[in-house]
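Single-structure report; data block below.
One chain of protein is taken out of this complex; the other chains stay put.
Order of writing sets the chain letters: A and B. Residues in each chain are counted from 1.
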Amino acid sequence: MNTVEGILHGFSVALRPDVLVYCVLGVVMGTFIGVLPGIGAMAAISLLLPLTYYISPEAALVMLGGVYYGAQYGGAVASILLRLPGTPQSAITTLDGYPMARQGRAGVALFASMVSSFCGSMIGIVVLVVLAGWLSRMATRFGAADYAAMMVLGLVAASTIGSRRPAKALAMVVLGLILGSVGTDVNSGVQRLTFGQTQMMDGINLVALAMGLFGVAEIIGNIRNAEREGSPPHVSLRQLLPTRDDLRRMPGAVARGSALGSFFGALPGTGSTISSFLSYALERRIARRPERFGQGAIEGVAGPEAANNSAAISAFVPTLTLGIPGDPIMALMLGALVIHGVQPGPLMLEARPDMFWGLVVSFGIGNLILLVLNLPLIGIWVSMLRIPFRWLYPAIVVFVCLGVYSVRGSSFDIAAVAVIGAIGYLLAMARFNPALLLLGFVLGPLIETNLRRAMLIGRGDPMVFLQRPISAVFVVATVALIAASLWGAWRRFRSRTAA
Amino acid sequence: MKQFNRRALLALGAVMIGTGMAAAQDAWPTEPLRVYVGFPAGSSPDVLARLITEPLSRKLGQPVVVENKPGAGGVIGVQQMLAGKTDYAFGTTINGPLTTSPRLVENVGYDVGKDIAPVALIATSPLVLAMAAEAAPTDIASFIEAARAETGAIAYGSVGQGSGAHLTAELFADAAGIEMLHIPFTSYAEVTTSIIGGEIDAGFMAPSAALPQVQADKMKMLGITSSEPFAQVPDVPVIAGQAGIPDDFRAELWNAFIAPAGTDPAILERLNTEVNAILDDPEVQKKMLAMGWQAQGGTADDLARRIADDTSVWGNVIDRIEAQ
Partner (left out) sequence: MTAIGAFVALYSVAQYDIGSLRRMGPGFFPVVLGALLAGLGLMIALPAWHRAGEMRPFDVPQALAVLAAIGLFGLGLQGLGLALTTAGAVLIASLPAPRRGWRWRLILAAIITVLTWLVFKQGLQMTMPVWPDFPG
């Protein structure tokens, strides 16, 4: 079956009434779950999974997929309006989305995020269809050394975003790396920094961390201002449409974000959180006036949102073509297939073309539905800002708690939010940037385990990082990047002393 | 859609019973049964548990609620079951928390012998020794030979330090008199990728993780750790008895139904009978096999023996690893 036949066949599956209904159901649920802070696609899919035993496997997978990428749309809403990431993937969107909302451009930010999400997904689908074979070969070629080198590059590239003082930025990244090392050490099985708590063996819960750092601090800071109720930060529904300047800036950011997202999404173990961070870092690096970032630069919303959506789509590449799930959510999806008697793996495309192409086409349909659904919703989301904050914030507190609880049914994690929230509040007061902490937290364990794994595999020889071509490229790029920043700093220093 | 309605009714029933409105049945808890599972909803231990709890709830005429309390390799599920004693709490768990975790985890907070009442073994799953399709060894004998050629010549992947896959490989290495290099990963997905990519040589893994790659001619399976051939991969030879490996070599993951110690013996008895009846259903067996699990059953004493045996076998392996 060639691609055209496959796509046509896919339409015949995806347009079946039952599949279509579950597709709509999935994306609608995904959107709302994404909007609710804390509760993410992972929790929602595992809660929904038992219900899908009773529907056809195509409908089940289409619905669960819809929840997954639908959540990426919704995640941006709370990030932009409340500086409270609905999902960890959209944490980076707070950096410029929230300032835009403060400037009364919430509608524009939401519009940009929805459109970028849609474009990112569409590009992701094209990549999935055209490059699936290449990407899946790529994914098996990436070894531990390559991952380690790539993540170090990502960390270096992104570690100074959103802060004017490098020492403060680095301190946050390092703190994040330390928090990321909490839990059972993969290489030795030793439990680190857990203080004997079994609950901490699997590390600090990412959702609890994101909610505590971003959400709690923001809520506390805003209660004082809740007195000015009924007067939200000058929002007008007419200001929904982006300016010509915005439109000029968006396409490049979307294209770059989608490319990054498609690539990283397809690599097992990396995923959409990282690609959104890297997209942000890239936009800031290449911007002519990087100081606009953090003040409401539209590229800072468009790039990451395109990246996390295209990553959500291309995450299906290893899952569908190799039968190898790249993240826990994909593992759940594979589990769903097995329960329905479909054997995932390299042969699935031949054995069950209806599943593969049906799913691919349903991505397109689902994203179209999401766009159509979400554009009118922007007005509603923006008008939510009209609700007096004193009514809103207790509800947010409760939703954050339940969202965190939903991840693994752990009361301990809710208590952790309180502790992290207290720390996050102190950090926010001292103007530290929580996004960098999150970056260190996400990348740290990946770098450490892959670095040590590479050393093990290389029998203790550090030259493995230069012998493997992929990792050598990343190492050279990292060195070049550091050299460039030092050169820039030295030039600034010289011009200052000369003046 | 009928199924949905039934679920809704059950949920409603749970609320009513929970608030004390339902009539009491004699000698049987009136509250809904809670079954704690130490893994997230949708994971294979969870699906196994639900294959038992759904028919169980029908047979008892009483709601059975699955509580997912994932974390620490299933230990948190057992801890939560013990903490929830008064709620007629039960649990299903994999072997780890009952056999190896007390050795590997700082203060698990329970004593398997004193705090756990075994109910019944649910299912077992062997591991297969898998390699890339183009690797030179073709069977267990040639694999051992290749490993003997040089210490640490074979690098194998596992799903973590102290995981079943790691301990099984070390048990095998001990039996074969070889030494292999252990590379810990976190999931079979990573191990599979790394084997196919040629980064590591081998791995003991779940048959269902290896099977799709074998069918696509990317991997091969040299042997299986159960004492009988396994129905999901009937062609894979049993490792025990080959190339000098003892005949009683056996390494299986298992999943069991347990209760807190001190639960009414009549209740334990009834549960054992019902669980065994459910496991006799060919439909349930078929579903378990599709996931790579062989339905088992048996008495509570059988399970107690299994726990004791495995604790000593794996204890020895852990001693050996720690001595290195």
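Convention: a residue touches a chain if its C-beta (ideal position, glycine included) is under 8 Å from a C-beta of that chain, and two chains touch if they have at least 3 such contacts.
On a predicted model such as this, the values are computed, not experimentally measured, just so you know.
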> So which of A:Ile220, A:Ala287, A:Ala351 or A:Leu385 would be touching the chain we can't see?
Replying inline: A:Ile220
> Among A:Gln103, A:Ser181 or A:Gln197, which residue is in touch with the absent chain?
Replying inline: A:Ser181
>> In the whole complex, not just what's shown, which of A:Ala171, A:Leu278, A:Ala297 or A:Val360 touches the removed chain?
In response: A:Ala171
> Hey, which of A:Thr31, A:Ser121, A:Ser406 or A:Asn433 is the one touching the hidden chain?
Replying inline: A:Ser406
>> For a quick check of understanding: of A:Leu247, A:Val372, A:Val398 or A:Ala489, which residue touches the chain that isn't displayed?
In response: A:Val398
> Of the residues listed, B:Leu33, B:Val66 or B:Ala146, which one is in contact with the missing chain?
Replying inline: B:Val66
> Please identify, in ascending order, the residues of chain A that touch the omitted chain?
Replying inline: 36, 39, 44, 47, 51, 165, 167-168, 170-171, 174-175, 177-178, 181, 185, 187-188, 190, 192-193, 216, 219-221, 223-224, 226-227, 229, 390-391, 393-395, 397-402, 405-406, 409, 411-418, 421-422, 425-426, 428-431, 444, 448
>> Under the stated touch rule, tell me which residues of chain B contact the chain that is not displayed.
In response: 11, 15, 18-20, 65-68, 86-87
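In this section, only the chains that are shown with their structure count from here on.
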> Of all residues in chain B, which touch chain A in the complex?
Replying inline: 1, 3-4, 40-44, 47, 50, 67-73, 75-76, 79, 104-109, 152, 155, 160-162, 181, 183-187, 189-190, 192-194, 196-197, 199-200, 208, 211-213, 215-216, 218, 287, 290-291
> Which residues of chain A touch chain B in the complex?
Replying inline: 45-47, 49-51, 54, 139-144, 184-189, 191, 194, 196, 198-199, 201-202, 268-269, 318, 322-326, 328, 331-332, 335-336, 338-339, 341, 343-348, 408-410, 449, 453, 456-457, 459
